[in-house]
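All protein chains of the complex are present and in place, except for one that has been dropped.
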Amino acid sequence: MEIPYTVTARPDTGLANPKLGIWLFLASEVMLFGGLFSCYIFQRIGAEPGYWPHGLLNVPIGFANTLILIASSVTVILAWASLKMRKFNQYMWFMLATIACGLIFLGVKLTFEWPPKLGHFGAILKKEALVKYEGFLGNEHLAERKLEPRVEISGHLLPPESYAHDAVKKELHGRALIEAVVHDPNVHEFKVVVDPENANPKDKANERPHFIPRDRPGDDVEKKLKAEGKSEEEIEKDLEHRNMLAVIHKEDVQWASSFEPKHNNYFATYFMITGLHGAHVLAGVIVFVYFFFTGRALYRRNPEQLANRVEVSGLFWHFVDLIWIFVFPLFYLL
Amino acid sequence: MSAQATDHAAHADHAHDEHHHELGWWRKYVFSTDHKVIGVQYGITGLLFLFFGLLLMLVMRWSIAHGEQPLPGFIGWITHMFFGNGVITWTDYTFPSGPRMGEVLSGWSLTKEGYNVFGAMHGTIMVFFGIVPAAFAGFANFVMPLQIGAPDMTFPRINMASYWSLFISCVILLLSFVVPGGAAKSGWTSYPPLAGFADAGFWHVLNGQTLWILAMVFNITASLLGSLNFIATMVQLRAPGLTWMRLPFFCWAIFITAYLLLLAFPVLEAAAVMQLMDRVFGTSFFMPTGLIVNGQPAAFAGGGSPLLWQHLFWFLAHPEVYVLILPAIGIVTEIIANNTRKPIWGYKMMVGAIFTLAFLSFIVWAHHMYMTGMGAKVSAFFQTTTIIISVPSVILLTALLLSLWGGSIRFTTPMLFATAFLPMFGIGGLTGIPLAFNAVDLYLHDTYYIIAHFHYIVAPGTIFAIFAGVYYWFPKATGRMMNEFLGKLHFWGSLIFINGVFGPMFLQGMTGMHRRWYDGGEVFKQTVGEVLYWNWWISLSAWLLGLAQLPFIINFVYSIFAGKRVTSDNPWDATTLEWETPSPPGHGNFIKPIHVYRGPYEYSVPGADKDYSPQAEPPPGSPDLAATPHLTPAAAH
Partner (left out) sequence: MSESHPPATQDPHAPAASDAHADEHHDFWAHCRLYLWIGGILFVFTVITVWLSYWDFGTPKANMLIALAVATFKVSLVGAVFMHLKGEVKTVWRPIWFTLFFVSGLFLLSVFAYYDPIFSSLHAHH
């Protein structure tokens, strides 16, 4: 028993089954991402001024990833065209290029984008405490420029040695350190090596995201400490002098954590959408790997069917690219 | 296949087919890609869960009638055995180390928490694990490919994957009953903020509320895969001559229902992912700022919107209610045409109505949210679209009612259920019309009036249609007839007692009696006192309704093994294509190629030799177009 129209098109509809199937699936995916984007819209319009952050994502990396994904869209359609013209070896090269681009996209995301956020600390201050930390927030200046206020001090926590009374375990760093410090009842303040926006809050250059990211000094404070052999007190004095050390009292803080989904709705939405998008990229890569390794056998049996399968999965891949084309400006630039 | 192979396809003898090989028992009956097996799997799963959902409600009815008195006798023993023996520790809810809430049972009494668990699960199970698998997926899988003359669905392996995804979701859901804390208890609607932290004190991911979300994700995946299969099959695999307007109305109903699921379900999946993140990663998608739980600030950053969940949930759940009713209308249409021996009145109008209904169903959802503080303009929009959507529903019902006029009615068991469907669905649908107005909904929202309204549609509505469909297509699936006496006993018992359950609820609701009160409103005696005593009569009707299902279960199981064998492949003398196959159909369904010559309901055609003209029968004197190679589907490749 054969199912008709699996490879050739039905005359009155003009379609073969898989193509109709993938378009129906893509329709449901549009609705899925539609639900996710409606969350983005709702959260963003409902956010108080100052509570939807900007400039926290690395634009060059996002830009590069966008180009990589567009390139992979081109290579996958060239792979399909190669199959239609019965050039099998060329198909293999283009498919390999597509897989490589997909893996690079995921690799970049999972090594350069997500992990650094987990070690990045942010403390959202209570409204009544905003005035106290004006030196790091610069809200008067922002109000004059009719911009949204800053409500958060972000940066990197000083290593455990800086906390008195052995309050925090010595070997902790990154997210574990942040969680320990936040939840430890014996620690009453956060010592943060602040990001440039808080070190120089009145600098115009800090009002919007940068294409070339500014140095995040907290990134290698630990290294500096060990390299220079300076004592903690000396380092702290130096940072204070440069307005780079913020000592925030816990009772002034509304919410503190690393830059993870629970930090604020911006990150929740960002991680959710890029996470689900990444899962779709991975699914596409797996399908392409499958076609890469099993393609030869099917090509010998029925080259048109392989071409159709590559076309259909290419449609899925273009959709994934399409979603990213919306994600990039919405999260990285706006 | 080359041109020569078409002759082979025309042979009944499959031995020439080089792909034919004997499948083992597991591949034939369990992990099968055959739409008929999958349809039966869906149908049995759905029926089992419908019964389970009924049992949950029967226990709840005791609580409503008798508060926290111990459950009696055998029922109490069974409930105790399955749901454990917890002691209420309702008072020591601590946070953030976690709440410790009462278990489902205290001794043999259903606790308040237990009532909430049963209530939430009754709704979830009936809607997503009972009706959708049984009425939609089960019948659509089994009947639709047969009705369009197809050998199977376009994507048989995806079809199998969709059933097993449902199976996984069923396992997860059942598992959620036995984990500490019990199953989900935040309503079938799972509203945040409660659903964002309920069961937080129990195991981190393996608690009932989180497992509910995981089960829903698998359930939604199953529905999506199934829906795209149904649509693709109907577009691509219709037999030659079967134009869209010659399709049986059941197929139209499945087509539209599949589109509703395809486009609406993913939005709930997105929302479910967000709620999962709220629960597992501590995000605040739906958690508002400043939430205090049991006297302490909740450990969320805040800034989220509980309303967002409601928008996303009801964006699905409103089309979902049409998913619940449309397959039923399709089934009933088939049975009415067959048992009145005349065509359906207004077929074209019904098709137009179903399209309009589907389109509008996506833009009415906020009539479930009138109480959330929507302003006049947006309320007016949703009230308008909701009132407009009542028009196609009434068209569908009216066309079916008019189809009875002048018919030569045979009151077989399927026809009894199908005929009863009409006034029952009528009551349910018409009582919904006042609810379209937010001024009325202000008073009736979350009262028993609402319960009565939607239960009339799904219980003596859709479930009656499911029964009708089972009795009608049982001979096709098994080659045996079900027993008529037991069928009639089942029918009359169900009809009488189901009205005994839901009829009084309209009036209870109008006095203000609220939903989800575990003790049936005892606490609010001053306001609703005069209708409270009806609770006992309603509960009694519910238990007798449960008993009335026993003839059906006995009939079903007995008839599979020892029912009277059919004397022809078409015991009902029906016109549609599924009756051209053997009973039960074999692999590939049709023995000879099919060509369709006429519409689906050509009964009592003047001048014809019998009172039905099957779709695939050539008109007298005309050539048999199915024998011509270039028109058969097999020749297409």
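A and B label the chains in the order they appear, each numbered from 1.
Going forward, a residue touches a chain if its C-beta (ideal position, glycine included) is under 8 Å from a C-beta of that chain, and two chains touch if they have at least 3 such contacts.
These numbers were taken from a predicted model, which means no experiment stands behind them.
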Remark   = Out of A:66, A:154 or A:313, only one touches the absent chain, namely A:66
Query = Of the listed residues A:41, A:131, A:247 or A:279, which contacts the missing chain in the full complex?
reply = A:41
Ask   = Among the options B:51, B:191, B:381 or B:437, which residue touches the chain absent from this view?
value = B:381
Key: Where the unshown chain meets chain A, residue by residue   = 7-9, 13-15, 19-20, 23-24, 27, 30-31, 34-35, 37-38, 41-42, 45-46, 48, 59, 63, 66-67, 70-71, 73-74, 77-78, 81-82, 84-87, 90, 208-209, 211, 300-304, 314-315, 318-319, 321-322, 325-326, 328-330, 333-334
Key: Contacts of chain B with the absent chain, listed as residue ranges   = 1, 235, 259, 263, 267, 289-290, 307-308, 311, 315, 359, 362-363, 366, 369, 373-378, 381, 637
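FYI, only the chains that are shown with their structure count from here on.
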Request  = List the centre-to-centre spacing of chain A and chain B in whole Å, with centres computed as mean CA coordinates.
outcome  = 40
Key: Complex contacts: residues of chain B adjacent to chain A   = 1, 9, 14, 17, 19-20, 151-156, 158, 224, 227-229, 231-232, 235-237, 262-271, 273-274, 277, 281-285, 300-305, 308, 311-312, 315, 587-588, 633-634, 636-637
Contact footprint of chain B on chain A as seen in their complex = 1-8, 10-11, 13, 15, 17, 20-21, 24-25, 27-29, 31-36, 38-39, 42-43, 46-48, 51, 124, 255, 257, 260-265, 268-269, 272, 276
